[in-house]
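One protein chain omitted, others in place.
Labels run A and B following the written order; every chain starts at residue 1.
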Amino acid sequence: MSVWSSPAATRRGTCARRTTAGGNPASSSACFPAFLNPEEEAYGLYDRPRVTLYRVRFRQVDLWPEYTGPLHDTVDIEIYEHWLEPAAATEVAS
Amino acid sequence: MPEADELIKHAASDLGGRPAEPLVIGDHELLPWEKHCHALLDVLDRYKLVNTEEKRRGVDDLGGEIYGHLTYYEKWIVSAVNVLLQKGILTPDELAQQLDALKAESGGSE
Partner (left out) sequence: MTATPMPPRHDHGAPHAPVQQQDSPPGYFELLERAVRTLLIEKGLIQADDIRRQIEILDSRSPALGARVVARAWVDPAFKARLLADGAAACEELGVSMYDDTKLIVLENTPEEHNLVVCTLCSCYPRPVLGLPPDWYKSRSYRARGVRWPREVLAEFGTYLPEHVRIRVHDSTAAMRYLVLPMRPAGTEHLDEAALASLVTRHAMIGVTVVRGPVPQGAPA
């Protein structure tokens, strides 16, 4: 999977609204096509174009400044495609 | 007091990563009305009268103060009521009349 940087802003939309790590490189661990956009589903809109859902993995130390656990601890977050931006080449994590 | 925009940018439910008190590792057996409430919301989702995302959005729309104050299922039923009213599936009048009738039957609290 490609590597994405995540948007800085939070997104409206019920369970879809979450604090995403601004600009942190991450890897995507899985991809699931064709979900209703929860921001539209939250208002009963069922006929809009579907979106792809990604599971995006972050290192804890990259998300939280004072994380005291080991470097290899991670968190997987579910992020819809329209909240993601493609990483610049220099931001691609190894 | 947080800045006004901070109150809006984060939904009441957006708790991930915030400092919080230590866990109370507790549970309770659902009160009968809570089980009815859970079943009702499952049925409302199946018929798309109030889908799960609408319910969640309705809970967020309650705002932080109510969110922190109401129990889990209290938030569910208030959210469902608000969404049903917003969609015109129920009207305030018929809800009020039904509540009055039920209170009279059961001597329930205001």
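The working rule: a contact is a pair of C-beta atoms (placed from the backbone, for glycine too) under 8 Å apart; a residue touches a chain by one contact, two chains touch by 3 or more.
It should be emphasised that the depicted structure is a prediction, and the values quoted were computed from it without experimental measurement.
Engineer: Considering the whole complex rather than only what is displayed, give the residues of chain A touching the chain that is not shown.
Structural biologist: For chain A, the residues touching the absent chain are 14-18, 32, 35, 38, 53, 55, 60, 63-64, 67-70, 72-78.
Engineer: Hey, which chain B residues sit against the chain that's not shown?
Structural biologist: Contact residues on chain B toward the absent chain are 11, 13-33, 35-40, 42-44, 46-47, 49, 52-53, 56, 59, 68-74, 77-78, 80-81, 84, 89-90, 94-95, 98-99, 102-103, 106-110.
By definition in this document, only the chains that are shown with their structure count from here on.
Engineer: So how far apart, in whole Å, are chain A and chain B when each is placed at the average of its C-alpha atoms?
Structural biologist: Here the centre of chain B sits 27 Å away from the centre of chain A.
Engineer: Per the contact definition, I'd like the list of chain B residues that touch chain A in the complex.
Structural biologist: Its residues touching chain A are 9-11, 13-14, 16-17, 48, 51-54, 56-57, 59-60, 87.
Engineer: Can you check the complex and tell me which residues of chain A touch chain B?
Structural biologist: Going by the criterion above, the answer is residues 9-10, 12-19, 36, 38, 41-44, 46, 63-64.
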